[in-house]
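Of the protein chains in this complex, all but one are displayed in their positions.
Per-chain numbering from 1; labels A and B assigned in written order.
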Amino acid sequence: MNGTIVIEVQRYRPEQDPHPWWQAFELDYRPEMSVLDALHQIRDRHDSGLAYRWSCRMAICGSCGLMVDGVPRLGCKTFLRDYYPDRIRLGPLAHFPIERDLIVDLRDFLDKLAAVKPYLIRAAQDERPSEPRRQTPAQLARFLPFAQCISCGLCYAACPEYGLNNRFFGPAALALLHRYNRDSRDQGRAERLPTMNAEDGVWGCTFVGYCSQVCPKGVDPAAAINQGKIVSVIDYVRHLVGLSPATLGQDATQEGER
Amino acid sequence: MAGQEGGALDSASGTDRPPSGSLSFVDSIKTDIAIVGAGGAGLRAALAAAEARPDLGIALISKVVPMRSHTVAAEGGAAGVVQAHDRLEDHFNDTVSGGDWLCEQDVVEFFVRRAAAELTQLEHWGCPWSRQADGRVAVRAFGGMGTERTWYAADKTGFHLLTTLFQTALRHPGIRRFDEHFCLDLLVADGRVQGVVALDLAAGAIRLIQAKAVILATGGAGRVYRFNTNGGIVTGDGLALAYRHRVPLRDMEFVQYHPTGLPGTGVLVTEGCRGEGGILLNRDGYRYLQDYGLGPETPIGQPRNRTMELGPRDRLSQAFWFEQQKGRTLRHPVWGDVVQLDLRHLGEARIDERLPFVRELARAYANVDPVHEPIPVRPAVHYTMGGIETDCRAATRLPGLFAVGECASTGLHGANRLGSNSLTELLVFGRVAGEEAAQIAATTSLDASPALRREADAIAARARSLINPDGQESVPALRDALGEAMEAGLGIFRTEEGMQQTADQIASLKRRYRAARVTDRSNVFNTEWLQALELGFLLDVAEAMVHSALARRESRGAHHRLDAYRSRDDERFLKHTLSRFRDDGPPEIGHAPVTITTSPPAQRSYGGDGRGSGER
Partner (left out) sequence: MSARRPYIRPMPRTWWLRNPVFRRYMLREATALFVGGYGLVLLWGLSALRQGEGAWLAYLAGLSHPLALAFHTLALAMALYHTVTWFALTPKLMPSRIGNRPIPARWVKAAHYGLFALCSLVILLLAAGVH
């Protein structure tokens, strides 16, 4: 079972290369090896200059996103055995500027995550700051799936809308917005509405749905965004009949789920 | 389909114009507080400082984006007394006996009193703690704890804790992030710390960040070993930086092995599994822990605190070693010796609710589904109990310098940390460090900086001098040799001879390190150079560990010897080890007294002998 496998890696060294190029390596193959292990092997044995990000190697830190045969994946959770004996092509995450080799510039993405006000917003000071508030398991379950995002960026590499227009807020950021909107402890929905309603908010999405397919943590950003569209429409209608968003109270999609 | 995500792609390299070499250093930034490390500890410190003084400038420096810090990997939970029947004294006693009486008891008192308030604060910031049916926070059992007091967010507690802190920090304009900035050194002048020098990994530029107070929150050093539960970035940087500036490292001999790492990768399987009722079996399907003073055997599905699988980590890891000696472990063709962690009796629903991440990890990295099969596990290096010596206020001996989190030794954990105490530690002491630093910043002024600039230049040049394409020694080979040496001599059990051998090997590795080969001269994300820098840190930390261990001629907590010093010796060794860096040779080892307030040293007993909560 232990043979060799050919891995092609896209290289780009900004201080040397005018543009990216491909380099092939033949590696010792073991079935338990992940793509990340393969990168380590290349770096340790063949080319110490190969640059890539990684840390936890347990699919939780979000560092190691890359394109495996054109599909966005986590290197530490993708195994060579699923490709062997075919060769594998590894490239940097699509749609982001390449800094070097497999390292991309995620700043735009991280700024968008930060811009959706991803924290609890409360109307007034909490009455009993020294006690935990109550939240039932059912209330928790309403937002928990959307709170699993490890900011790996795979969904942005999967989203053609983001690729075509990077002003679009994109999957993870809108899912994060949705996560806070759905938290029973949050009262900041009105503050987040302008972001949602904007052209580059939920309406920038054409429901390709690929983001949810590639997400390694089951966040389902496509669901979050399209539920956001419903919220946005209801907000629009209420606006037409003269209700201000501040009087909206709870999330509109919430009521149907009791 | 490959090859599509680029424009024109050559199949050969481009012009091969060699990179320009060194960039001279760029900007110098003045701020009030510099925090190195943006894991749980660093973020909590930043929040505390920003809340105490919103006008302060806080530089939050991290070699990775904060969410990638290894706090993200913590699974099980965070301890804090919250149940009506639980008591602060019990948490105190569990911690002190768990630490084999090497804890600073005043620090433990302070800690247990602050614990629940910090976890509550996190709730108010939005942490999705797991809940009971009525909406109150749920708590689970954890090893060495006398009652259920570990708060958890399913089995991704660290992830949620870190996310909550990170996102809350976004609200504070005073916190300026320096993501992917690698701290090369501390700036020390006139007997106090004056800032740090960091390398901007993307730009390849060096930045001088001048500050009135510096907080080190750089995490542990698990990567000195090969087989460990830690992320690749956990390389003891802060420990080594402080140490090289003659700040003593305390109790470095105590390295915790976690009893349940996945074989092969070392990926952690949380103690929460056993808290929920998981059991450990040897090759005969026998719950071997009962043979090691942790029994009597508890009925399956009814875990009892401080008994059997809920014993402390040092004991459980030692039991594995004995089973291995007796040939009662399973032998896996690729992974070597393992025992089995059986969760099947918990059922799919419970596993999916409480331990979904464990299921995901076991499937991916061990190819077993814990709903249907037991998980193969073996002990893996997990946690550095020792660290930069601090007082109860997180201050080190170097004025202006604070340390917090896993890189610090407040004296909380003693000779063996109890699981779930350290996430809480990040919060309790992170906050203290932030508040203290804010106070210092309010009363200190920044010096004019020509001398500092020269110093920064020198630091940059020193770091740069590591780039040496003609070097003879391979960095990965040195790193692997270090890991092997540590495992051989400083594992679960130790002997004088083995430790001495490891010490000699480390000395030789340090010599060889001077001829390390680093070929990449480029500036943008020069990860080869970073690896070499990190190896330098690892070597210094390893040296402190082995010499501290050699000096402790007794067995206590995670430091267990098989030679003439098999038992605890309070007479001679109820004291901390202090390790001080020396340029030319092994560290100087000294000792410091242990603060005992209410709990005089006693026999450490678990299982049937240790009924109730700790030994009072």
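Heads up, the rule we're going with is that a residue touches a chain if its C-beta (ideal position, glycine included) is under 8 Å from a C-beta of that chain, and two chains touch if they have at least 3 such contacts.
Computed from a predicted model, the values in this text were never measured in an experiment.
Touch, as defined at the top, links the missing chain to these shown chains in the whole complex: A, B. Check B:I29, B:A52, B:A202 or B:A602 against the missing chain and you find that the one touching it is B:A202.
Residue A:A138 is the one among A:A24, A:A138 or A:V237 that touches the chain not shown.
Although one chain is hidden here, its contacts on chain B can still be listed: residues 1, 4-7, 19-20, 23-24, 26, 200, 202-205, 522-524. One chain of the complex is left out; on chain A, the residues touching it are 12, 14-15, 19-20, 70-71, 94-95, 97-99, 105, 137-138, 141-142, 160, 163-164, 206-210, 212-213, 220, 222-223, 226-227, 230, 253, 256-257.
Heads up, the rule we're going with is that only the chains that are shown with their structure count from here on.
Rounded to whole angstrom units, the spacing between the C-alpha centres of chain A and chain B is 27. The touching residues of chain B, counted against chain A in their complex, run 1-20, 64-65, 67-70, 72-73, 82, 117, 119-121, 123-126, 128-137, 156, 159-160, 163, 167-168, 170-171, 179, 202, 231-233, 264-265, 267-268, 334, 357, 360-361, 364-365, 475-476, 518-520, 522-528. By the touch criterion given at the top, residues 8, 10-11, 13-23, 30, 32, 43-44, 48-49, 51-63, 67, 69-70, 77, 79, 89, 91-92, 94, 99-101, 103, 105-106, 110, 114, 118-120, 126, 129-137, 139-140, 143-144, 147-148, 150-151, 180, 183, 185-186 of chain A touch chain B in their complex.
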